[in-house]
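Excluded from the complex is one protein chain; the other protein chains are retained at their positions.
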Amino acid sequence: MGLKDFFKNRQLKKAAKQQIEMPSIELKSIPSDETLCTLWTKCQSCNQLLYTSELKKELSVCKHCDHHSRLTAMERIEQLVDYGTFIEIDYDVLPTDPLTFSDLKPYKDRLQHAEKSSSAKEAIVTGIGSIDNQPVAIGSMEFQYIGGSMGSVVGEKITRLIEKAIKKRLPLILISSSGGARMHEGILSLMQMAKTSSALKELHDAGLLYISLLTEPTFGGVTASFAMLGDILVAEPKARIGFAGRRVIEETIRQKLPKDFQTAEYLLLNGQIDMVVHRKELKKVFSDLVRLHTQNDKKFFFNDELVLNVKDTPLLAKV
Amino acid sequence: MGLKDFFKNRQLKKAAKQQIEMPSIELKSIPSDETLCTLWTKCQSCNQLLYTSELKKELSVCKHCDHHSRLTAMERIEQLVDYGTFIEIDYDVLPTDPLTFSDLKPYKDRLQHAEKSSSAKEAIVTGIGSIDNQPVAIGSMEFQYIGGSMGSVVGEKITRLIEKAIKKRLPLILISSSGGARMHEGILSLMQMAKTSSALKELHDAGLLYISLLTEPTFGGVTASFAMLGDILVAEPKARIGFAGRRVIEETIRQKLPKDFQTAEYLLLNGQIDMVVHRKELKKVFSDLVRLHTQNDKKFFFNDELVLNVKDTPLLAKV
Amino acid sequence: MKANIVPLDFEKPLNTLSKQINELEQKSSLVNGNKKLLIDLKTEYEKAKADIYKNLSPFDRVKIARHPQRPYAVDYINHISPSFYELHGDRTGKDDNAIIGGLIEIDGQTIMVVATQKGRNIKENQKRNFGMPSPEGYRKALRLFQHAEKFNMPIITLIDTPGAYPGLEAEAHNQSQAIALNLRELAGLTVPVISIVYGEGGSGGALAIGVANRILMLENSVYSVISPEGCAAILWRTREKASEAAKALKITAKDLYELGIADEVIPEPVGGAHYNIEETCKNVLSSIKKHLDVLNKLNGEELRKDRQEKFRKIGEYIQG
Partner (left out) sequence: MKANIVPLDFEKPLNTLSKQINELEQKSSLVNGNKKLLIDLKTEYEKAKADIYKNLSPFDRVKIARHPQRPYAVDYINHISPSFYELHGDRTGKDDNAIIGGLIEIDGQTIMVVATQKGRNIKENQKRNFGMPSPEGYRKALRLFQHAEKFNMPIITLIDTPGAYPGLEAEAHNQSQAIALNLRELAGLTVPVISIVYGEGGSGGALAIGVANRILMLENSVYSVISPEGCAAILWRTREKASEAAKALKITAKDLYELGIADEVIPEPVGGAHYNIEETCKNVLSSIKKHLDVLNKLNGEELRKDRQEKFRKIGEYIQG
């Protein structure tokens, strides 16, 4: 057994402790070599060294300073949905280069590089899963992939997820982490704001719940479209959320901004979000919110066919 | 011919010049003796002496300083609706004393005194008329009657007017001038805010136009209910409009308020009203607004039976 | 007299008697005369108590309604629901803490609660602005009403406010419109709305979250078009006549019940809700359940009509 396998096993065991009745099958998102070989992680906030495995167990929250470090799209989903219930959809919707865009580097190359460095195929993962046995449609953004920027693929996958939620009458959860619209697809990226918001109009009129989770960082065209349209808006502590970036604003108004400007706490104080929730409370809060928003609806029923109807199952999941 | 008759005639002639094809019948609101005997009126704003008759011709706007002086409820209506088309409704809904209220003076006595001093039977006149041949439901408040305060009668008459507007599919115009809810009817007065607003919900959902004209002064429970619920909010120049009175606010916040605070112009600047309109432009503006809001509606048609259907015709009007 | 309850002026006689009784009881042995005195004092106490609480003037009720130890919205919320997810903000720049709102549960049904909230001390009252909402507070309330409508949740509003805040910014941000819009939109909802006045029902500022299918009032709460002091200042030309104004205005729960505005008077423990918060909350909860049971049987259109008709009927006038 090599070092890699050792860590894989170790992580599995740790995970097993967290998850009740977690069957001993392989973790769906296999940690990269780099991750596995890194025994220690330095906290980005307080610089303390932390056991990587322990940090993961703590949902990547620093035990010294409570810093919520960045998660991959899949880690987010794993932390929120019941183990083994997530079924990714539209994993095969992939980016292209509609404008043959090139700056200092061709967009095509950037896409390739992004895929390599993030181990993700685009800046969002979408699918169906359950939270405490309540099925939800869930999308999670991948900041490592070109800053979680929204181009055609992100817009398309979110729109399809919303359409699926409407069709299956499922609550929707979107987890944002993004610098905004993706410049390299020009106007097509901008229009994804309208596309996703238009789909959300249908979801809204269908009376379905949409919880939007805003995580560090969420900006620009993502904030100014689907991320701010949740029935309930939840943010992680200290996440920075806004429309324009801090530097742009400072250049425009030529004054220093308050230190807490655009933090989750600032947004709460300014009436923009419903709650700031610690990562360790997130699953319970989401579970409660889904229950509270569905139990009154006599028309609501658990759709047993739900999982079976999902055509596109990319991973071997416990169904 | 006595002095009184002389003036009556004179006024009629003046009025005749203003109104095209005005038939030589008696003016509907007969000026009181006092008015008739007052050749001159002193402008409340610039103190200039003005011919009363000339002032009336100028719609009671001072030619020196443009001060819009207070009008009676009927004068308002006469200035806005086509001559001879106004038919008052619910003129026989009269105040009572539900709480047997008495402060330094019994409410009953106040009511009697109010009727005498204002020549009005309550703080509002409601009815149907037309503006440039477009039928409208119109209500006009009488500030001289206990400060235009809203008690049961004002609430009831407005509610019935709204109900009539819904039934006949007529645009609604309400002209406010009020110190707020009438204390002497206690909680019943307060509840008129809910009653009128509830009726306006039905009007709103019926897709009908409601223009609210705010005149000097409009405060308290009137502003905080029907007066602020217009699709279009129009105010006369310099009219003071607000929720709390200036003195109450100054006592609460312990600082001086800006001079233009709560004026029509201040409200416009603060995004609270659509327009400030000079009294001389009001009829044209209202006429245009009614036309602009009804011409697209294919379901809209001029209801010929409209006037005939109104059961309660208090005055001999040109029908 | 319960210890650590701040006595009101009309309770002073009780307080004196209670002290005397306590002193006598402290003594280890009593001579016969003292035993007799103790019994007399206790009788006198009970008689005084009965006299006082049965003959409370309207203004006495105002004082109880404003008692600094009276239970507030959060107390009721914590007692009647196993959980409370507070929802914040108007989404456009402010989270007004004079109005709170969020999700509670009663018998497995999710309910949106919206309430005015006072503070118990200076610091809290700075945050809560003495329970006087700003326009943004009413807009937060409206957002939550619409949320409830979307998700088919009954609405319970808990009311205790001196009134909407009369401030410069409140006027600049259109306090009138915020209140007016709530009146109109509440009238149109298709979910059950129950309002409970648990302290001061301060005029338009209270009504803005009070256009309900059922208006319930705690026994010692008041609801008025204007504060007794404000009314006295205008009509009697002195705030000193507040007691007279309170009487003339007919503002007690009993008055409103008789006028057909309040649908039920929820009993309070002797002396007022602050003498027994648990009991008060129990009474409130059972009253909520009773009315909710009835309203839950109506469909959306019936609920809207029921609410609109309630207010349509209010007002007294003569015709002819």
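Think of it as A, B and C in the order they're written, each chain with its own count starting at 1.
Basically, a contact is a pair of C-beta atoms (placed from the backbone, for glycine too) under 8 Å apart; a residue touches a chain by one contact, two chains touch by 3 or more.
All values reported here derive from a predicted model rather than from experimental measurement.
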| item | value |
| --- | --- |
| Left-out chain, listing which of the shown chains it touches | A, B, C |
| Touching the absent chain when the full complex is considered, from A:R70, A:K108, A:H204 or A:K238 | A:H204 |
| Option touching the unshown chain, where A:I138, A:V153, A:V234 or A:V277 are the choices | A:V153 |
| Positions on subunit B contacted by the hidden chain, ascending | 204, 207, 209, 231-232, 268-275, 285, 288-289, 292-293, 295-297 |
| Where the unshown chain meets subunit A, residue by residue | 92-96, 98-99, 101-104, 151-153, 155-156, 159, 181-183, 185-195, 197-202, 204-205, 220-221, 223-229, 242-245, 248-249, 252-253, 255, 257, 261-262, 270-272 |
| Residues of subunit C in contact with the chain not shown | 91-93, 135, 139, 172-174, 177-178 |
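Basically, only the chains that are shown with their structure count from here on.
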| item | value |
| --- | --- |
| Subunit A-subunit C separation of Cα centroids, rounded to whole Å | 43 |
| Computed distance of Cα centres, subunit C from subunit B, in Å | 36 |
